[in-house]
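Below: the structure, in structure tokens.
Note that one protein chain is taken out, while the other chains of the complex remain in position.
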Amino acid sequence: MFSTVLVANRGEIALRVARACRELGIRTVAVYSTPDRDSAVVRFADEAVHIGPATAKSSYLSVPAIIEAALQTGAQAVHPGYGFLSEDPDFAEICESHGIVFIGPPAHVMQQLGDKAAARTLMARAGLPVLPGSTGALVSPAEAKELAQQVGYPVILKAVAGGGGRGMAVVRCADDIRLAYNETRAHARAVFGDDRLYLERFVDDARHIEVQVLCDRHGSVVHLGERDCSVQRRHQKLMEESPAARLPQELREAMWAAAVHGASAVGFVGAGTFEFVVTPDHEFYLMEINCRLQVEHPVTELVTGIDIVREQITVAAGMPLSFRQSEVSSRGVSLECRVNAEDPTRDFAPAPGLLTEFVPPGGPFVRVDTHAYPGWLVGPDYDSLLAKAAVWAPDREQALARMDRALSEFRVDGPGVRTTLGFLRRTLAHPLFQSAQHTTGLVGRMSTEATDNAVEDCQASLPPAPNPSGDGDECAAVD
Amino acid sequence: MFSTVLVANRGEIALRVARACRELGIRTVAVYSTPDRDSAVVRFADEAVHIGPATAKSSYLSVPAIIEAALQTGAQAVHPGYGFLSEDPDFAEICESHGIVFIGPPAHVMQQLGDKAAARTLMARAGLPVLPGSTGALVSPAEAKELAQQVGYPVILKAVAGGGGRGMAVVRCADDIRLAYNETRAHARAVFGDDRLYLERFVDDARHIEVQVLCDRHGSVVHLGERDCSVQRRHQKLMEESPAARLPQELREAMWAAAVHGASAVGFVGAGTFEFVVTPDHEFYLMEINCRLQVEHPVTELVTGIDIVREQITVAAGMPLSFRQSEVSSRGVSLECRVNAEDPTRDFAPAPGLLTEFVPPGGPFVRVDTHAYPGWLVGPDYDSLLAKAAVWAPDREQALARMDRALSEFRVDGPGVRTTLGFLRRTLAHPLFQSAQHTTGLVGRMSTEATDNAVEDCQASLPPAPNPSGDGDECAAVD
Amino acid sequence: MQDGQTTVEVEWPDPVHTALAPADDSPTADRESGAPESGQPDLLTYIRAPMVGTFYHASTPDAQPYVSVGDVVQPGQPVGVLEAMKMMSAITADTGGRVVEMVAPNAHPVEFDQQLIALEPVDVDTVDHS
Partner (left out) sequence: MQDGQTTVEVEWPDPVHTALAPADDSPTADRESGAPESGQPDLLTYIRAPMVGTFYHASTPDAQPYVSVGDVVQPGQPVGVLEAMKMMSAITADTGGRVVEMVAPNAHPVEFDQQLIALEPVDVDTVDHS
């Protein structure tokens, strides 16, 4: 086992990883940018290295800074968390070339799966269901248009180097495809430094369901069940649960089997996630494979009792998984809410600031992962995730009630600080969510309802806003 | 189901109960004494009533104040928590006579079991093993001496109206019994208003293991497994775990069966605990039965997934238990530590004060029950319990490591405030605790070791302090 | 009483308003008891509830109130009764003064330490004449 691990991340996930390290008796090194100097993980870790300024490019994305910090502190392994360098095969290779273990899949696996268009083709060849679409990167708007015609509208354009819900656009008719192509390409170039795009059929009113896998270097490939992540705002997850409610058992098992088969086919090692889209008629298709810990991993941990980060570390140290597939069992229902420092009334604009009050929920079957504390300055430099509140209960109804209770006692305040707490509670209370009949269109529908209600409240005679989740060949690009 | 419940308690347990109520959709009324006006449960509850001054006798122990508060707020039921009025059969009767449901066992059951001497005899008749000793209250020191001679030293004198580890004295030789009798009687009179005592054989190097039962009004009597509460300081529990480690399965099952049988025999309803002493040669004897929620109930909740407070409330509302005995299964290991505002270097003297910093632990498989928050004034009026930190893990080794991690990140500070955090971590690290070979003598032994180490550190030539956990007819009364 | 979400501040008593306004259903329910009043705190003193219960201005529904606005009370004088669990106990004034407001309406629930009656200091002459 490693004696020292460096955590190459920040925020709640850096603390999450450092906690797992300490429980394993591993000395932990945190790295931090200047605004993170008083962060929770810096306080928690056994040692901390200042690696750069606020700009992620010069700190959390700086390979030389992180490698040097690891070498200086004698770290034998680096855990990349999620985001930043977590799915960068070059970083993984550079770690290995410096004798540092990268806690994640082998570089060549990340390389293969990081190209989303190539991964689609690879997994289709392995027998996994994929939506009709590209076999490789598109070369022109004309090709995109021709392919879209073949697979049928609506389609979705995605960045080959994308992920995490960024760099994608839904196109509903041929007239819009050229513009969407050019815009998405420009976006992809700016964000990922790679402007290649691919295209596939888009499914309205779909559910986003993903399967967690864990694989060791001794041939063990297991799944830890699925998570439903359909509550999304612009392809960003807001709430996640496990198991997925109202899903036929055969479908569930078919998705597990597909994930295990896909992981085996590509020689996966470590923790990975197979993201699927599930159609209203219960077909499922692979969307992408993530080669890292997911933000929402706690819901799987709460129902299985398995510490996914611990397994990542022990697997990276060459040990076998601590359990067999037959020993994995899911108990009860777990639900997670992402509490962001955002203003839901201003289209979820970041609302950072100094936390003058921060009292997280507690008590029975509540888990909070957060790096925030009273006096912490939520800065504008990084994402707005403030805390993940997760609950467990024997059934979904109790889990929803428990989550609402937990959110009701969560106290966050500070000048300029706004949170998604109220929005999350409204989502929890929505009849479609309560009855588990929601799809990825839920948040859009809620916005429309809010507009409608506002209109009603004002007693105005304006017509209600159009429903953006309408289907058919409606000609409006939705980002 | 009740629409309004009044929580007749304070501190973490009042919040615990209020949380369960909210999850059940029940409106919650808190009651508070003057120094508790800004307490967590007052902030949390839907309504709060100021019932009296700091003195518990005029607030949390004032039956008229609580009954009036319940009537004023339309509460249909009262949850008494633990301590205060929780085991007072008169209070239960007065509630019923005002049409308010007392969430607990029937008054006559509490009456029977509240007299610890009578309960001993009752349970012995029902076939439960009890230690040799009194069949009723002692009438004189002479009777005590004669009985002690019969059962053999050491013996323990206990208040008939006692409980919670108070009002007891171990006597190791005949010369000491008269003094111990008089002192304990005076103490019992002062604390419980009842000076009757009883006596039983005392077992050195014993383990304290208790079985949780839940019973409804439809004849269901189930157990939720056992808890080991052997880490005690002067009969006060400091750490509890479930399941009990290193306990033969037959013994475990025999204790479960005894508890279920005892509960059935007495017509128990609600949540109760059968406290047993387990000898080094694996005999078990009933010590007492508690007719209330225990402080340490979370460890049982974490391994069984059952919300004990929720069941208390639904049972009191006349509903059957939500599960059968066959559906109860214990998964993994749970451990709880009581973080008290006490100074371990000053014999655990209360060390209250204003909390300028309070950051509880979080992350994977950690549960914290606390009423404290930054800015909360820990007063001198009530007990020193600041927080209960509980963890879950697949096995005991991981649970211990996780607890140590959790305690390591727990930040509590304020002028004059001291906590047991460091002491708890030393206890966790003790070889006897690590190997689960500890008994109720562990804390005393640690004090001796600390003295020895201090002596060693000073390079002094003083002889080591005598070990207070020595056995035989050693003539020293241990309180 | 305190609402879990909001705390309603007690307003400075306005004798004119009090005299004119009829008592509504639960005027005391939103009052925070016990908190010292801000502004001119030395002008008024309050007779407070010694425990939770129902406050009555008179010994029976048909009897005259013990005191009314304008009356001067002496220390130790009964000013009302508090019922708790069917037990009646007399409320007496700790200090003397003139009644400026019956803060807690008749036959309404009160909390511990809640303000019942507001008194203003009176001249020594007035106090002495009794």
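Quick notes
Each chain carries a letter (A, B and C) given by its place in the written order, and its residues are counted from 1.
Simple rule for what comes next: contacts are C-beta pairs under 8 Å (C-beta built on N, C-alpha and C of every residue); 3 or more make two chains touch, one makes a residue touch a chain.
If you're wondering where the values come from, they're calculated on a predicted model, not measured in any experiment.
With respect to the full assembly, the chain omitted from this view is in touch with A. From the options A:N9, A:S62, A:Q76 or A:T370, the residue with contact to the chain not on display is A:S62.
Taking the complete complex into account, A:A45 is the one of A:A8, A:L24 or A:A45 that touches the chain left out. In the full complex, subunit A makes contact with the omitted chain through residues 28, 30, 34, 37, 42-53, 58-59, 62-65, 67-69, 72, 94, 98.
The rule is short, and it goes like this: only the chains that are shown with their structure count from here on.
If touching chains are joined by edges, the resulting network of the protein chains shown is an open path. Per-chain CA centroids place subunit A at a distance of 43 Å from subunit B. Taking the mean of the C-alpha atoms as each chain's centre, subunit A and subunit C sit 60 Å apart. Annotation for subunit A: no residues touch 2 or more other chains. Multi-chain contact residues of subunit C (touching two or more other chains): none found.
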